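The other protein chains are all here in position, but one chain of the complex has been omitted.
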Amino acid sequence: MVKKELLKVTGLKQYFPIKGGLMGRTVNHVKAVDDISFTIHEGETVSIVGESGCGKSTTGRAILRLEEPTEGSVVFNGDELTTLSKREMRTHRKDLQIIFQDPYASINPRQTVADVLDEAMTIQKILPAKQRRKRIIELLETVGLNEYQADRYPHEFSGGQRQRIGIARALSVDPKLIICDEAVSALDVSIQAQVLNLLEELQEEFNLTYLFISHDLGVVRHISDRVIVMYLGKIVEIGDKYSIFENAKHPYTKALLSAIPVPDPKAVKKHIVLKGDVPSPIDPPAGCRFHTRCPFAQDKCKVDVPELIVHEGMREGHQAACHFVEEIENGTLQAAEFEETFFG
Amino acid sequence: MTKFIIRRLLQTIPVLIGVSILVFSLMYLIPGDPAQMIAGEAASPQTVEQIREKLGLNEPPPKQYLKYMSNIIQGDLGNSIRSGRPVADEIKARFWVTVELSFYATILAVFIGLIAGIVSAVKHYTWSDVTIMIVALFGLSMPNFWFGLMLIQWFAIGSWMPDWMPQMRASGWGDDWKQVILPVVTLGTGGAAIIARMTRASMLEVVGQDYIRTARAKGMGERVVIYRHALKNALIPVITVVGLEFGGFLGGAVLTETIFAINGMGRLTIDAIRTRDFPIVQGTVLIISFLFVFVNLLVDISYRLLNKRIDLN
């Protein structure tokens, strides 16, 4: 079955100018997102993972044009979003919703939950005013809140409940795609599991598509169909969940996965401890951006930018941006300063 | 840093030009013909015309402004209408009096304000905190002309006058240092109140910071925590206020000098306004404004030197 392409991002760039010099001219750019392309099909969950500063949140914001992208195309459901006028974009926002890490920051504290949902529906002209109350109650029940909570204010809710309100608000306009920007990151594990289950149930019920942005690889493995790994504004690896978590090819993905502590004291783990910090996105390293921390880096990596392609031994749709995938796999290229630590 | 200072210096240029345009326009904003005013009500039309010609008032305003500016740059602020002496000389004679008064007032404000603010913050929510803050509120709310008059009433004329307090003299500001006390207190009280409140707020914020907890976790005593770790951070915003206060005192000195009959720039300005001596008014306003801009510049630079967290970008 060929799935319908819902979102197609091509050559997306997001540069933020840095002002400086005597006259406050733009002296340089933060290259937060630098030429990335990917596709999301209807009904699937695609995650973007990476560490802080990799550009994952910026990507989400650029798709919604919360920040105007510098370059590139974003085609949603057949329409090019980047060239739409502000007003046209507003009508498209009905189909594209976003849930943030801190729902409290995006909810007006003086509005009751019912007001919040009502406003969202009014802006998108979803239902005649009379029928909205009924819909609000329905929505609250859908996200696991009660009718009597409709007229309460956001501060009366716990973090998990507020995130449910954020989800209800996103759902209120019947969106096709929901971007979850670290939506469960601030929640405690027991509450996080509740919200993750809710998101999965809703996806099934309303045929939703998720773009899930997170730094938590446990959460990502649980919720995603496909995963995009970003490093310093670039996609380093993309593939289905199995490929990324069980058959990662890019040295960065491998290092990232090996760095996560495993909640099992008996697991004997080989940690690949990367040296140093992520370089600044203002002047990212030339060639492969990961070469400054990569244990396999060669001279070629310092010069040539690797392309995101399918290498030998990779499934269809699994791509990695590394010059030496084959050499690393068959062992002809050895890690230089592999710091290995054994725990457990 | 040098880059920042240069940029900040360049930024003052438009401000200074703006100020000078405003000051220059004063002449036109005030109802009536300046030449007529200078000549006096009884003067003949010919005299008025002569004066107008002499002052260049017949020329278009932009040209007049340019001439005014070129004179200023050469140190010529015009001549006083009343005394006929150059404005620059009139101001020079009084400039340091005002600066001195403001300087002492600033020292007083900083001294009292800091101590009161720190005590208030450290003894947060105790009676000493509440007392200090109530006193500060009074200090802030009192108009300083009224406070000055009250001080004169109590200490200089009234029965409370201590033996060592000199009798007020019409000339004021003599060689006797004790004469400085009342004017400085009058001028500095409001500033002390502001600095006290600012220091308290800033200290309370800093004391709640993580690095204060770190200092305690290292085993540092309360004294070190407060005076070394907290105060140095808390002072950064206070510095700004101190600078602004000093600038404010220069302007605020007008009333104080008048009340205490001190021959400073403030009094000169008031007298000039009373006698419609426009060149003097222009001159003093210009000088005080320039001084204010300059003080602000110093504040900005010192703020940056102190606060290393602010990056150029």
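Order of writing sets the labels: A and B. Residues in every chain begin at 1.
Everything below uses one rule, namely that a contact is a pair of C-beta atoms (placed from the backbone, for glycine too) under 8 Å apart; a residue touches a chain by one contact, two chains touch by 3 or more.
The definition used in the following text is that contacts and distances are computed from a predicted model.
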Candidate names "RNA polymerase subunit sigma", "ABC transporter ATP-binding protein", "UspA domain-containing protein" or "Xanthine dehydrogenase"; UniProt protein name, chain not shown: "ABC transporter ATP-binding protein"
Contact residue for the chain not shown (choose from A:Val262, A:Ala286, A:Ile309 or A:Ala336): A:Val262
Selected residue (touches chain absent from view) among B:Ser20, B:Ser120, B:Asn144 or B:Asn233: B:Asn233
Touch criterion as defined above, residue of B:Leu101, B:Ala215 or B:Ala272 at the omitted chain: B:Ala215
Those residues of chain A which, in the complete complex, touch the missing chain: 51-52, 158, 160-161, 188-194, 196-197, 215-223, 245, 255-267, 269, 271, 273-274, 277-278, 341, 343-344
Chain B, residues in touch with the chain not shown (by the definition above): 124, 209-211, 213-221, 229, 232-233, 236, 306-309, 311
